[in-house]
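Every protein chain except one is present and positioned as in the full complex.
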Amino acid sequence: MKKYKKHSLLLLVIVMFILPLLLDIYWLDVLTLVLFYVVLTQGLNIVVGYTGLLDLGYAAFFAVGAYTTAILMTTFHWSFWLTLPVAALFAAVAGIIVGTPTLRLRSDYLAIVTLGFGEIVRILAINLDITGSSSGIYGIPRPTIGSYVLSSQQDFYYLILIVAIISVLVVYRLGHSRIGRAWVYIREDEDAAEAMGINRIRLKLLSYATGAVIGSLAGSIFAVKMSAIAPLSFSFLQSVMILLAVVLGGLGSIPGVVIGAALVIVLPEVLRGAEDWRYLIFGVALVIMMIFRPQGILPKKYETEDRSDLDEKEETNDKDHSMSV
Amino acid sequence: MSILTVKNLKLQFGGLLAVNDLSFTVEKNTISSIIGPNGAGKTSVFNMITGFYRPTSGEIELDGTSLINNKPSQITKLGMARTFQNLRLFPNLSALDNVKSGMHCRTKEAVWGALFHTKSQKEEERLIEEVAQECIDFVGVRKYMKRSAKNLPYGAQRYLEIARALATKPKILLLDEPAAGLNFEEKQYLIQLIRRIRDEFNITVLMIEHDMGLIKEISENITVIDYGCKIAEGTPDEVLKNEKVIEAYLGKEDVI
Partner (left out) sequence: MDVFLQIFFDGLVMGAFYSLIALGYTMVYGIIKLLNFAHGDFYMLGAFIGYALLSFITGDGGLNAGLLGIGAVFIITMIIVGLAGIGVERIAYRPLLTAPRLSILITAIGVSLSLEYASMIGWGASYKVYPIKLSKNGLEIIGAQISFAQIGLIVLSALLMLGLRLFIEKTIYGKAMRAIALDQSACSLMGINVYRIISLTFFIGAFLAAGAGIMSGVYYGTINFMMGFIIGLKAFTAAVLGGIGNITGAMIGGLVLGLVESYGTYYLGGSWKDVLAFGILILFLVFKPTGILGAKEMERM
(Lines give C-alpha, C1' and ligand atoms only; values in the text may rest on other atoms or scores of the structure.)
Protein backbone atom coordinates (compact mmCIF):
# COMPACT_ATOMS: atom_id res chain seq x y z
CA MET A 1 0.00 0.00 0.00
CA LYS A 2 2.67 2.42 1.04
CA LYS A 3 4.86 1.42 -1.88
CA TYR A 4 1.98 1.95 -4.27
CA LYS A 5 1.53 5.45 -2.87
CA LYS A 6 5.19 6.25 -3.34
CA HIS A 7 5.13 5.09 -6.94
CA SER A 8 2.14 7.15 -7.85
CA LEU A 9 3.71 10.21 -6.24
CA LEU A 10 6.86 9.70 -8.25
CA LEU A 11 4.76 9.36 -11.39
CA LEU A 12 2.98 12.61 -10.58
CA VAL A 13 6.31 14.41 -10.20
CA ILE A 14 7.54 13.04 -13.52
CA VAL A 15 4.33 14.14 -15.22
CA MET A 16 4.73 17.58 -13.71
CA PHE A 17 8.21 17.80 -15.20
CA ILE A 18 7.07 16.69 -18.64
CA LEU A 19 3.91 18.80 -18.77
CA PRO A 20 5.53 22.05 -20.05
CA LEU A 21 6.44 20.22 -23.24
CA LEU A 22 2.79 19.45 -23.88
CA LEU A 23 0.97 22.56 -22.71
CA ASP A 24 0.45 25.81 -24.54
CA ILE A 25 1.71 29.01 -23.00
CA TYR A 26 -1.65 29.92 -21.52
CA TRP A 27 -2.17 26.73 -19.54
CA LEU A 28 1.47 26.70 -18.55
CA ASP A 29 0.89 30.07 -16.96
CA VAL A 30 -2.16 28.78 -15.13
CA LEU A 31 -0.21 25.79 -13.89
CA THR A 32 2.61 28.05 -12.72
CA LEU A 33 0.09 30.02 -10.72
CA VAL A 34 -1.25 26.78 -9.23
CA LEU A 35 2.26 25.94 -8.08
CA PHE A 36 2.63 29.37 -6.47
CA TYR A 37 -0.55 28.60 -4.61
CA VAL A 38 0.72 25.18 -3.64
CA VAL A 39 3.68 26.83 -1.92
CA LEU A 40 1.54 29.50 -0.27
CA THR A 41 -1.09 27.05 0.93
CA GLN A 42 1.53 24.71 2.35
CA GLY A 43 2.89 27.62 4.37
CA LEU A 44 -0.54 28.64 5.59
CA ASN A 45 -1.35 25.00 6.25
CA ILE A 46 1.27 24.98 8.99
CA VAL A 47 -0.33 27.95 10.70
CA VAL A 48 -4.02 27.22 10.20
CA GLY A 49 -4.09 23.50 9.47
CA TYR A 50 -1.51 22.21 11.93
CA THR A 51 -1.49 24.81 14.67
CA GLY A 52 -5.09 25.97 14.33
CA LEU A 53 -4.31 29.69 14.28
CA LEU A 54 -6.62 31.47 11.86
CA ASP A 55 -4.48 33.87 9.85
CA LEU A 56 -6.34 36.33 7.62
CA GLY A 57 -3.27 38.34 6.68
CA TYR A 58 -1.05 35.68 5.19
CA ALA A 59 -0.54 37.63 1.97
CA ALA A 60 1.61 39.98 4.06
CA PHE A 61 4.39 37.38 4.17
CA PHE A 62 4.07 36.83 0.45
CA ALA A 63 4.54 40.61 0.18
CA VAL A 64 7.56 40.65 2.50
CA GLY A 65 9.30 38.08 0.29
CA ALA A 66 8.40 39.81 -2.95
CA TYR A 67 9.37 43.30 -1.80
CA THR A 68 12.59 42.21 -0.10
CA THR A 69 13.78 40.48 -3.23
CA ALA A 70 12.60 43.30 -5.50
CA ILE A 71 14.27 46.04 -3.46
CA LEU A 72 17.53 44.16 -2.98
CA MET A 73 17.73 43.34 -6.69
CA THR A 74 16.79 46.75 -8.08
CA THR A 75 18.20 49.24 -5.58
CA PHE A 76 21.15 47.22 -4.30
CA HIS A 77 21.81 44.98 -7.34
CA TRP A 78 21.99 41.76 -5.35
CA SER A 79 21.89 38.34 -6.94
CA PHE A 80 18.45 36.73 -6.72
CA TRP A 81 19.74 33.72 -4.81
CA LEU A 82 21.29 35.88 -2.12
CA THR A 83 18.03 37.70 -1.55
CA LEU A 84 16.26 34.47 -0.61
CA PRO A 85 17.78 33.97 2.84
CA VAL A 86 17.37 37.67 3.62
CA ALA A 87 13.73 37.58 2.55
CA ALA A 88 13.19 34.45 4.63
CA LEU A 89 14.79 36.11 7.63
CA PHE A 90 12.64 39.23 7.27
CA ALA A 91 9.55 37.08 6.91
CA ALA A 92 10.40 35.06 10.00
CA VAL A 93 10.86 38.26 11.97
CA ALA A 94 7.58 39.61 10.57
CA GLY A 95 5.90 36.35 11.57
CA ILE A 96 7.17 36.71 15.11
CA ILE A 97 6.11 40.35 15.22
CA VAL A 98 2.58 39.40 14.17
CA GLY A 99 2.61 36.35 16.39
CA THR A 100 3.82 37.79 19.65
CA PRO A 101 0.88 40.04 20.50
CA THR A 102 -1.65 37.44 19.36
CA LEU A 103 -0.51 34.58 21.55
CA ARG A 104 -3.17 34.97 24.17
CA LEU A 105 -6.00 35.93 21.87
CA ARG A 106 -9.01 33.81 21.17
CA SER A 107 -9.36 32.55 17.62
CA ASP A 108 -11.81 35.19 16.38
CA TYR A 109 -9.77 38.08 17.78
CA LEU A 110 -6.69 36.49 16.32
CA ALA A 111 -8.30 36.48 12.90
CA ILE A 112 -9.03 40.20 13.12
CA VAL A 113 -5.56 41.09 14.38
CA THR A 114 -3.85 39.17 11.59
CA LEU A 115 -6.18 40.85 9.12
CA GLY A 116 -5.21 44.22 10.61
CA PHE A 117 -1.52 43.41 10.27
CA GLY A 118 -2.05 42.31 6.70
CA GLU A 119 -3.75 45.58 5.86
CA ILE A 120 -1.04 47.57 7.64
CA VAL A 121 1.63 45.88 5.50
CA ARG A 122 -0.32 46.70 2.36
CA ILE A 123 -0.85 50.31 3.39
CA LEU A 124 2.85 50.61 4.21
CA ALA A 125 3.69 49.32 0.74
CA ILE A 126 1.38 51.92 -0.77
CA ASN A 127 2.81 54.80 1.24
CA LEU A 128 6.52 54.15 1.51
CA ASP A 129 8.96 55.41 -1.10
CA ILE A 130 11.24 52.40 -0.88
CA THR A 131 8.39 50.12 -1.98
CA GLY A 132 7.56 52.38 -4.91
CA SER A 133 4.21 53.58 -3.48
CA SER A 134 1.06 52.39 -5.19
CA SER A 135 2.70 51.80 -8.57
CA GLY A 136 5.08 49.30 -6.96
CA ILE A 137 8.48 48.19 -8.19
CA TYR A 138 9.20 47.31 -11.81
CA GLY A 139 12.21 46.30 -13.85
CA ILE A 140 13.19 43.53 -11.45
CA PRO A 141 16.09 41.67 -13.14
CA ARG A 142 15.92 38.02 -14.13
CA PRO A 143 17.74 35.51 -11.93
CA THR A 144 20.77 33.71 -13.36
CA ILE A 145 22.35 30.32 -12.84
CA GLY A 146 25.98 30.68 -13.90
CA SER A 147 25.63 32.34 -17.26
CA TYR A 148 22.12 31.05 -17.92
CA VAL A 149 19.38 33.64 -17.44
CA LEU A 150 16.04 32.33 -16.25
CA SER A 151 13.62 34.19 -18.49
CA SER A 152 11.17 31.92 -20.30
CA GLN A 153 7.82 30.74 -19.03
CA GLN A 154 9.25 27.23 -18.72
CA ASP A 155 12.20 28.36 -16.62
CA PHE A 156 9.94 29.85 -14.01
CA TYR A 157 7.63 26.88 -14.13
CA TYR A 158 10.49 24.59 -13.24
CA LEU A 159 11.78 26.96 -10.56
CA ILE A 160 8.44 27.15 -8.79
CA LEU A 161 7.85 23.42 -9.32
CA ILE A 162 11.05 22.61 -7.47
CA VAL A 163 10.18 25.02 -4.68
CA ALA A 164 6.68 23.54 -4.47
CA ILE A 165 8.08 20.02 -4.15
CA ILE A 166 10.50 21.20 -1.48
CA SER A 167 7.76 22.96 0.44
CA VAL A 168 5.52 19.91 0.35
CA LEU A 169 8.40 17.80 1.63
CA VAL A 170 9.22 20.31 4.35
CA VAL A 171 5.64 20.52 5.54
CA TYR A 172 5.28 16.74 5.40
CA ARG A 173 8.39 16.09 7.39
CA LEU A 174 7.65 18.78 9.95
CA GLY A 175 4.15 17.36 10.30
CA HIS A 176 5.54 13.94 11.10
CA SER A 177 7.98 15.14 13.70
CA ARG A 178 7.96 16.11 17.33
CA ILE A 179 7.49 19.77 16.34
CA GLY A 180 4.58 19.06 14.00
CA ARG A 181 2.83 16.90 16.56
CA ALA A 182 3.23 19.65 19.14
CA TRP A 183 1.54 22.09 16.74
CA VAL A 184 -1.37 19.72 16.33
CA TYR A 185 -1.62 19.22 20.11
CA ILE A 186 -1.93 22.98 20.47
CA ARG A 187 -4.68 23.04 17.87
CA GLU A 188 -6.55 20.23 19.56
CA ASP A 189 -6.35 21.60 23.10
CA GLU A 190 -3.99 24.39 24.04
CA ASP A 191 -4.25 23.95 27.79
CA ALA A 192 -3.79 20.22 27.67
CA ALA A 193 -0.76 20.69 25.41
CA GLU A 194 0.74 23.15 27.85
CA ALA A 195 0.05 20.71 30.68
CA MET A 196 1.96 18.05 28.74
CA GLY A 197 5.04 20.24 28.83
CA ILE A 198 4.65 21.90 25.46
CA ASN A 199 5.65 25.55 25.52
CA ARG A 200 2.77 26.90 23.48
CA ILE A 201 4.23 30.38 23.11
CA ARG A 202 7.46 29.15 21.60
CA LEU A 203 5.73 26.66 19.32
CA LYS A 204 3.11 29.08 18.10
CA LEU A 205 5.83 31.56 17.20
CA LEU A 206 7.77 28.83 15.43
CA SER A 207 4.62 28.00 13.50
CA TYR A 208 4.10 31.61 12.42
CA ALA A 209 7.76 31.98 11.49
CA THR A 210 7.88 28.75 9.48
CA GLY A 211 4.67 29.60 7.66
CA ALA A 212 6.00 33.09 6.95
CA VAL A 213 9.29 31.79 5.54
CA ILE A 214 7.49 29.50 3.11
CA GLY A 215 5.19 32.34 2.06
CA SER A 216 8.13 34.66 1.53
CA LEU A 217 9.80 32.11 -0.72
CA ALA A 218 6.78 32.17 -3.00
CA GLY A 219 6.93 35.98 -2.87
CA SER A 220 10.58 36.15 -3.88
CA ILE A 221 10.00 33.96 -6.91
CA PHE A 222 6.82 35.85 -7.74
CA ALA A 223 8.84 39.09 -7.88
CA VAL A 224 11.38 37.80 -10.41
CA LYS A 225 8.79 35.96 -12.44
CA MET A 226 6.54 38.99 -12.85
CA SER A 227 9.51 41.41 -12.95
CA ALA A 228 7.09 43.98 -11.52
CA ILE A 229 5.11 43.96 -8.28
CA ALA A 230 2.44 46.24 -6.85
CA PRO A 231 0.47 46.37 -3.59
CA LEU A 232 -2.62 45.09 -5.38
CA SER A 233 -1.21 41.54 -5.42
CA PHE A 234 -1.06 41.44 -1.63
CA SER A 235 -4.58 42.47 -0.70
CA PHE A 236 -6.96 40.94 1.78
CA LEU A 237 -8.61 39.08 -1.06
CA GLN A 238 -5.32 37.32 -1.79
CA SER A 239 -5.15 36.20 1.85
CA VAL A 240 -8.72 34.98 1.64
CA MET A 241 -8.07 33.01 -1.55
CA ILE A 242 -5.09 31.25 0.02
CA LEU A 243 -7.13 30.45 3.10
CA LEU A 244 -9.99 29.28 0.91
CA ALA A 245 -7.69 26.82 -0.85
CA VAL A 246 -6.53 25.41 2.48
CA VAL A 247 -10.06 25.09 3.85
CA LEU A 248 -11.54 23.62 0.66
CA GLY A 249 -8.78 21.06 0.42
CA GLY A 250 -8.86 20.03 4.05
CA LEU A 251 -7.10 21.70 6.97
CA GLY A 252 -3.87 19.96 7.84
CA SER A 253 -4.02 17.56 4.90
CA ILE A 254 -1.14 17.99 2.45
CA PRO A 255 -2.73 16.34 -0.62
CA GLY A 256 -6.01 18.04 0.23
CA VAL A 257 -4.39 21.44 0.32
CA VAL A 258 -2.66 20.83 -3.01
CA ILE A 259 -6.04 19.97 -4.52
CA GLY A 260 -7.49 23.09 -2.93
CA ALA A 261 -4.77 25.24 -4.51
CA ALA A 262 -5.44 23.72 -7.92
CA LEU A 263 -9.20 24.23 -7.58
CA VAL A 264 -8.97 27.85 -6.51
CA ILE A 265 -6.80 28.72 -9.52
CA VAL A 266 -8.14 26.43 -12.22
CA LEU A 267 -11.85 26.79 -11.49
CA PRO A 268 -12.00 30.50 -12.43
CA GLU A 269 -10.11 29.71 -15.63
CA VAL A 270 -12.63 27.06 -16.56
CA LEU A 271 -15.45 29.43 -15.61
CA ARG A 272 -13.99 32.20 -17.72
CA GLY A 273 -16.75 34.42 -19.00
CA ALA A 274 -18.32 34.07 -15.60
CA GLU A 275 -15.49 36.27 -14.34
CA ASP A 276 -17.74 38.49 -12.26
CA TRP A 277 -19.28 35.50 -10.60
CA ARG A 278 -16.16 33.84 -9.34
CA TYR A 279 -15.88 35.49 -5.93
CA LEU A 280 -19.60 35.09 -5.41
CA ILE A 281 -19.26 31.41 -6.24
CA PHE A 282 -16.31 31.11 -3.88
CA GLY A 283 -18.19 32.88 -1.12
CA VAL A 284 -21.18 30.60 -1.44
CA ALA A 285 -18.87 27.59 -1.73
CA LEU A 286 -17.25 28.51 1.59
CA VAL A 287 -20.59 28.68 3.35
CA ILE A 288 -21.85 25.41 1.85
CA MET A 289 -18.56 23.72 2.61
CA MET A 290 -18.63 24.76 6.24
CA ILE A 291 -22.20 23.59 6.69
CA PHE A 292 -21.97 20.25 4.91
CA ARG A 293 -18.32 19.26 4.85
CA PRO A 294 -16.28 21.41 7.24
CA GLN A 295 -13.36 18.99 7.10
CA GLY A 296 -12.68 19.75 3.41
CA ILE A 297 -12.49 17.69 0.23
CA LEU A 298 -9.67 15.42 1.29
CA PRO A 299 -9.50 15.67 5.07
CA LYS A 300 -6.58 14.55 7.16
CA LYS A 301 -7.07 11.12 8.68
CA TYR A 302 -5.89 10.63 12.22
CA GLU A 303 -7.16 7.14 12.86
CA THR A 304 -4.56 4.83 11.41
CA GLU A 305 -6.73 1.74 11.46
CA ASP A 306 -8.89 0.53 8.61
CA ARG A 307 -12.50 1.50 8.98
CA SER A 308 -13.73 -2.07 8.58
CA ASP A 309 -11.55 -3.11 11.44
CA LEU A 310 -13.07 -0.35 13.54
CA ASP A 311 -16.65 -1.33 12.87
CA GLU A 312 -15.88 -4.79 14.07
CA LYS A 313 -14.56 -3.37 17.29
CA GLU A 314 -17.61 -1.18 17.68
CA GLU A 315 -19.78 -4.27 17.94
CA THR A 316 -17.69 -5.93 20.57
CA ASN A 317 -17.51 -2.71 22.48
CA ASP A 318 -20.32 -3.39 24.91
CA LYS A 319 -18.87 -6.60 26.11
CA ASP A 320 -15.49 -5.26 27.09
CA HIS A 321 -16.60 -1.79 28.02
CA SER A 322 -15.08 -2.23 31.44
CA MET A 323 -11.39 -2.70 31.12
CA SER A 324 -9.87 -6.01 31.97
CA VAL A 325 -6.53 -5.92 33.70
CA MET B 1 10.54 13.43 53.03
CA SER B 2 8.13 15.78 51.36
CA ILE B 3 8.06 16.20 47.58
CA LEU B 4 5.43 18.94 47.33
CA THR B 5 5.09 21.80 49.78
CA VAL B 6 2.30 24.35 49.65
CA LYS B 7 2.64 27.31 52.01
CA ASN B 8 0.06 30.01 52.77
CA LEU B 9 -1.47 29.76 49.35
CA LYS B 10 -4.07 32.38 48.52
CA LEU B 11 -6.13 32.98 45.39
CA GLN B 12 -8.46 35.89 44.89
CA PHE B 13 -10.79 36.42 41.91
CA GLY B 14 -11.93 40.02 42.22
CA GLY B 15 -13.76 40.08 45.54
CA LEU B 16 -14.02 36.32 45.83
CA LEU B 17 -11.47 34.51 47.96
CA ALA B 18 -11.26 31.10 46.30
CA VAL B 19 -8.34 29.76 48.30
CA ASN B 20 -7.32 31.22 51.63
CA ASP B 21 -4.05 30.64 53.46
CA LEU B 22 -3.79 27.00 52.51
CA SER B 23 -0.75 24.98 53.57
CA PHE B 24 -0.06 21.28 53.20
CA THR B 25 2.72 18.92 52.22
CA VAL B 26 2.77 15.72 50.22
CA GLU B 27 5.26 13.04 51.26
CA LYS B 28 7.32 11.21 48.68
CA ASN B 29 5.88 7.93 47.41
CA THR B 30 2.51 8.36 49.03
CA ILE B 31 -0.97 8.40 47.61
CA SER B 32 -2.70 11.50 48.97
CA SER B 33 -6.04 13.13 48.37
CA ILE B 34 -7.63 16.51 48.56
CA ILE B 35 -11.33 16.35 49.31
CA GLY B 36 -14.03 18.89 49.99
CA PRO B 37 -17.56 19.84 48.98
CA ASN B 38 -18.27 21.19 45.52
CA GLY B 39 -16.86 24.66 45.01
CA ALA B 40 -14.45 24.33 47.91
CA GLY B 41 -11.54 25.39 45.71
CA LYS B 42 -9.89 22.03 45.06
CA THR B 43 -9.43 22.41 41.33
CA SER B 44 -8.20 25.99 41.88
CA VAL B 45 -5.47 24.56 44.09
CA PHE B 46 -4.51 22.09 41.35
CA ASN B 47 -4.50 24.87 38.80
CA MET B 48 -2.15 26.93 40.93
CA ILE B 49 0.18 24.02 41.61
CA THR B 50 0.40 23.19 37.90
CA GLY B 51 0.85 26.84 36.94
CA PHE B 52 -2.47 27.49 35.20
CA TYR B 53 -3.50 30.08 37.79
CA ARG B 54 -1.14 32.58 39.35
CA PRO B 55 -1.63 32.57 43.12
CA THR B 56 -2.35 35.92 44.75
CA SER B 57 0.27 35.03 47.34
CA GLY B 58 1.96 32.01 48.85
CA GLU B 59 4.62 29.51 47.96
CA ILE B 60 4.62 26.18 46.13
CA GLU B 61 7.72 24.00 46.05
CA LEU B 62 8.41 20.81 44.13
CA ASP B 63 11.38 18.93 45.52
CA GLY B 64 12.74 22.19 46.91
CA THR B 65 12.27 24.21 43.70
CA SER B 66 9.79 27.07 43.76
CA LEU B 67 7.08 26.74 41.12
CA ILE B 68 5.73 30.27 41.43
CA ASN B 69 5.85 32.23 38.16
CA ASN B 70 6.63 29.15 36.13
CA LYS B 71 4.57 28.31 33.08
CA PRO B 72 2.63 25.04 33.19
CA SER B 73 4.96 23.55 30.58
CA GLN B 74 8.02 24.37 32.69
CA ILE B 75 6.39 22.82 35.74
CA THR B 76 5.67 19.66 33.77
CA LYS B 77 9.30 19.56 32.75
CA LEU B 78 10.31 19.86 36.40
CA GLY B 79 8.47 16.61 37.03
CA MET B 80 4.80 17.21 37.64
CA ALA B 81 2.02 15.82 35.45
CA ARG B 82 -1.72 16.18 35.69
CA THR B 83 -5.04 15.02 34.35
CA PHE B 84 -8.17 17.13 34.07
CA GLN B 85 -11.55 16.92 35.73
CA ASN B 86 -13.38 16.99 32.40
CA LEU B 87 -11.13 14.87 30.20
CA ARG B 88 -8.87 17.04 28.08
CA LEU B 89 -7.56 14.61 25.51
CA PHE B 90 -6.64 15.65 21.97
CA PRO B 91 -9.94 14.41 20.56
CA ASN B 92 -9.12 13.81 16.89
CA LEU B 93 -5.71 12.29 17.38
CA SER B 94 -5.06 8.60 17.86
CA ALA B 95 -4.59 7.29 21.36
CA LEU B 96 -0.93 6.68 20.56
CA ASP B 97 -0.38 10.23 19.33
CA ASN B 98 -2.09 11.50 22.48
CA VAL B 99 0.41 9.69 24.65
CA LYS B 100 3.35 10.76 22.51
CA SER B 101 2.63 14.35 23.59
CA GLY B 102 3.93 13.52 27.04
CA MET B 103 7.37 12.81 25.63
CA HIS B 104 7.67 16.27 24.14
CA CYS B 105 9.34 17.77 27.17
CA ARG B 106 11.76 14.85 27.48
CA THR B 107 13.06 15.15 23.92
CA LYS B 108 14.75 17.94 22.03
CA GLU B 109 14.97 17.45 18.25
CA ALA B 110 13.94 20.61 16.40
CA VAL B 111 13.29 21.72 12.83
CA TRP B 112 16.66 20.68 11.47
CA GLY B 113 16.36 17.07 12.57
CA ALA B 114 12.81 16.85 11.29
CA LEU B 115 13.76 18.16 7.85
CA PHE B 116 16.84 16.04 7.29
CA HIS B 117 15.87 12.95 9.26
CA THR B 118 19.17 12.94 11.10
CA LYS B 119 20.31 9.86 12.95
CA SER B 120 19.58 11.37 16.35
CA GLN B 121 16.13 12.40 15.20
CA LYS B 122 15.30 8.88 14.09
CA GLU B 123 16.53 7.47 17.36
CA GLU B 124 14.49 9.96 19.28
CA GLU B 125 11.36 9.13 17.29
CA ARG B 126 11.92 5.47 18.11
CA LEU B 127 12.26 6.33 21.78
CA ILE B 128 9.06 8.39 21.75
CA GLU B 129 7.18 5.53 20.10
CA GLU B 130 8.59 3.04 22.59
CA VAL B 131 7.76 5.04 25.71
CA ALA B 132 4.29 5.87 24.41
CA GLN B 133 3.54 2.22 23.75
CA GLU B 134 4.83 1.25 27.18
CA CYS B 135 2.52 3.75 28.83
CA ILE B 136 -0.41 2.55 26.76
CA ASP B 137 0.30 -1.01 27.75
CA PHE B 138 0.67 0.00 31.36
CA VAL B 139 -2.85 1.41 31.59
CA GLY B 140 -4.21 -1.35 29.37
CA VAL B 141 -5.63 0.43 26.35
CA ARG B 142 -3.45 -1.11 23.65
CA LYS B 143 -6.37 -2.34 21.62
CA TYR B 144 -7.52 1.25 21.13
CA MET B 145 -4.06 2.54 20.30
CA LYS B 146 -4.79 3.59 16.73
CA ARG B 147 -8.24 5.01 17.26
CA SER B 148 -9.11 8.64 17.74
CA ALA B 149 -9.28 9.52 21.41
CA LYS B 150 -12.85 10.76 21.07
CA ASN B 151 -14.00 7.35 19.82
CA LEU B 152 -12.73 5.47 22.85
CA PRO B 153 -15.09 4.20 25.55
CA TYR B 154 -15.30 6.64 28.43
CA GLY B 155 -13.31 4.53 30.87
CA ALA B 156 -10.54 4.01 28.35
CA GLN B 157 -10.38 7.78 27.82
CA ARG B 158 -9.77 8.24 31.54
CA TYR B 159 -6.96 5.66 31.51
CA LEU B 160 -5.53 7.17 28.34
CA GLU B 161 -5.27 10.55 30.01
CA ILE B 162 -3.29 8.91 32.80
CA ALA B 163 -1.04 7.19 30.25
CA ARG B 164 -0.41 10.55 28.61
CA ALA B 165 0.56 12.09 31.95
CA LEU B 166 2.86 9.15 32.71
CA ALA B 167 4.69 9.68 29.44
CA THR B 168 6.05 12.96 30.80
CA LYS B 169 7.99 10.83 33.32
CA PRO B 170 6.76 12.75 36.35
CA LYS B 171 7.90 12.61 39.96
CA ILE B 172 4.41 13.46 41.08
CA LEU B 173 1.10 12.85 39.33
CA LEU B 174 -1.96 15.02 40.00
CA LEU B 175 -5.28 13.37 39.22
CA ASP B 176 -8.37 15.57 39.15
CA GLU B 177 -11.36 13.36 39.93
CA PRO B 178 -10.04 10.29 38.12
CA ALA B 179 -13.02 8.15 39.07
CA ALA B 180 -15.71 10.55 37.90
CA GLY B 181 -18.11 8.77 35.58
CA LEU B 182 -16.58 5.31 36.04
CA ASN B 183 -18.66 2.27 36.97
CA PHE B 184 -17.85 -0.07 39.83
CA GLU B 185 -15.54 -2.40 37.91
CA GLU B 186 -13.74 0.48 36.28
CA LYS B 187 -13.18 2.04 39.68
CA GLN B 188 -11.66 -1.17 40.95
CA TYR B 189 -9.36 -1.15 37.97
CA LEU B 190 -8.47 2.47 38.60
CA ILE B 191 -7.53 1.66 42.20
CA GLN B 192 -5.18 -1.05 40.95
CA LEU B 193 -3.76 1.34 38.39
CA ILE B 194 -3.03 4.09 40.90
CA ARG B 195 -1.34 1.61 43.22
CA ARG B 196 0.78 0.26 40.38
CA ILE B 197 1.81 3.78 39.38
CA ARG B 198 3.14 4.36 42.87
CA ASP B 199 4.63 0.88 43.39
CA GLU B 200 6.20 0.22 39.99
CA PHE B 201 7.24 3.73 38.98
CA ASN B 202 7.74 5.28 42.44
CA ILE B 203 5.57 8.19 41.41
CA THR B 204 3.84 10.16 44.14
CA VAL B 205 0.11 10.53 43.53
CA LEU B 206 -2.04 13.44 44.64
CA MET B 207 -5.68 13.38 43.69
CA ILE B 208 -8.93 15.20 44.05
CA GLU B 209 -11.80 12.79 44.50
CA HIS B 210 -15.40 12.66 45.58
CA ASP B 211 -15.71 8.90 45.82
CA MET B 212 -15.20 8.21 49.53
CA GLY B 213 -14.96 4.46 49.05
CA LEU B 214 -12.09 4.88 46.63
CA ILE B 215 -10.35 7.39 48.84
CA LYS B 216 -10.66 5.25 51.94
CA GLU B 217 -9.21 2.33 50.08
CA ILE B 218 -6.08 3.90 48.65
CA SER B 219 -5.39 7.25 50.26
CA GLU B 220 -2.72 7.30 52.89
CA ASN B 221 -3.24 10.94 53.67
CA ILE B 222 -6.16 13.30 53.16
CA THR B 223 -6.42 17.08 53.21
CA VAL B 224 -9.95 18.45 53.54
CA ILE B 225 -10.78 21.88 52.13
CA ASP B 226 -13.92 23.94 52.58
CA TYR B 227 -14.41 27.50 51.33
CA GLY B 228 -10.74 27.59 50.33
CA CYS B 229 -9.46 26.79 53.83
CA LYS B 230 -8.00 23.61 55.20
CA ILE B 231 -10.36 22.19 57.81
CA ALA B 232 -8.78 18.82 58.51
CA GLU B 233 -5.88 16.59 57.63
CA GLY B 234 -4.76 13.03 58.41
CA THR B 235 -5.42 9.40 57.60
CA PRO B 236 -8.80 8.46 56.14
CA ASP B 237 -10.10 7.16 59.46
CA GLU B 238 -9.08 10.28 61.35
CA VAL B 239 -10.46 12.64 58.78
CA LEU B 240 -13.81 10.97 58.21
CA LYS B 241 -14.52 11.02 61.93
CA ASN B 242 -13.64 14.69 62.21
CA GLU B 243 -16.67 16.75 63.20
CA LYS B 244 -15.75 19.72 61.04
CA VAL B 245 -15.57 17.46 58.02
CA ILE B 246 -18.95 15.90 58.67
CA GLU B 247 -20.37 19.35 59.17
CA ALA B 248 -18.87 20.61 55.89
CA TYR B 249 -20.35 17.75 53.95
CA LEU B 250 -23.70 17.35 55.65
CA GLY B 251 -24.38 20.75 57.12
CA LYS B 252 -24.79 21.55 60.81
CA GLU B 253 -28.52 21.41 61.38
CA ASP B 254 -29.39 18.76 58.86
CA VAL B 255 -30.53 15.44 60.15
CA ILE B 256 -30.32 12.63 57.70
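For reference, chains read A and B in written order, and residue numbers begin at 1 within each chain.
By definition in this document, contacts are C-beta pairs under 8 Å (C-beta built on N, C-alpha and C of every residue); 3 or more make two chains touch, one makes a residue touch a chain.
Not measured: the values here are computed from a predicted model.
Undergrad: Which is it among A:Pro20, A:Gly52, A:Gly175 or A:Gly197 that touches the chain not included here?
TA: A:Gly52
Undergrad: Specify the residue from the set A:Asn45, A:Thr69 or A:Thr102 that touches the hidden chain.
TA: The missing chain is touched by A:Thr102.
Undergrad: Considering the complete complex, identify which of A:Phe117, A:Phe156 or A:Tyr208 is in touch with the unshown chain.
TA: A:Phe117
Undergrad: In the full complex, which residues of chain A touch the absent chain?
TA: Interface with the chain not displayed, on the chain A side: 48, 52, 54, 56, 101-102, 104-109, 111-113, 115-117, 119-120, 123-124, 126-127, 236, 240, 243, 247, 251, 276-277, 279-280, 282-287, 289-291, 294.
As a working rule, only the chains that are shown with their structure count from here on.
Undergrad: Go ahead and note the Å separation of the Cα centroids belonging to chain A and chain B.
TA: 39
Undergrad: Mind listing the chain B positions that touch chain A in their complex?
TA: Checking each residue of chain B against chain A gives 50, 52, 71-74, 76-77, 81-82, 84, 88-94, 97, 100-107, 109-111, 113-115, 117, 121, 124-125, 128, 140-141, 143, 146-148, 151, 153, 155-156, 159, 164-165, 168, 183, 185-186, 189, 192.
Undergrad: Under the definition above, what is the set of chain A residues touching chain B in their complex?
TA: 170, 173-174, 176-182, 184-185, 188-189, 191-201, 206, 210, 302-305, 310, 313, 317, 321-325
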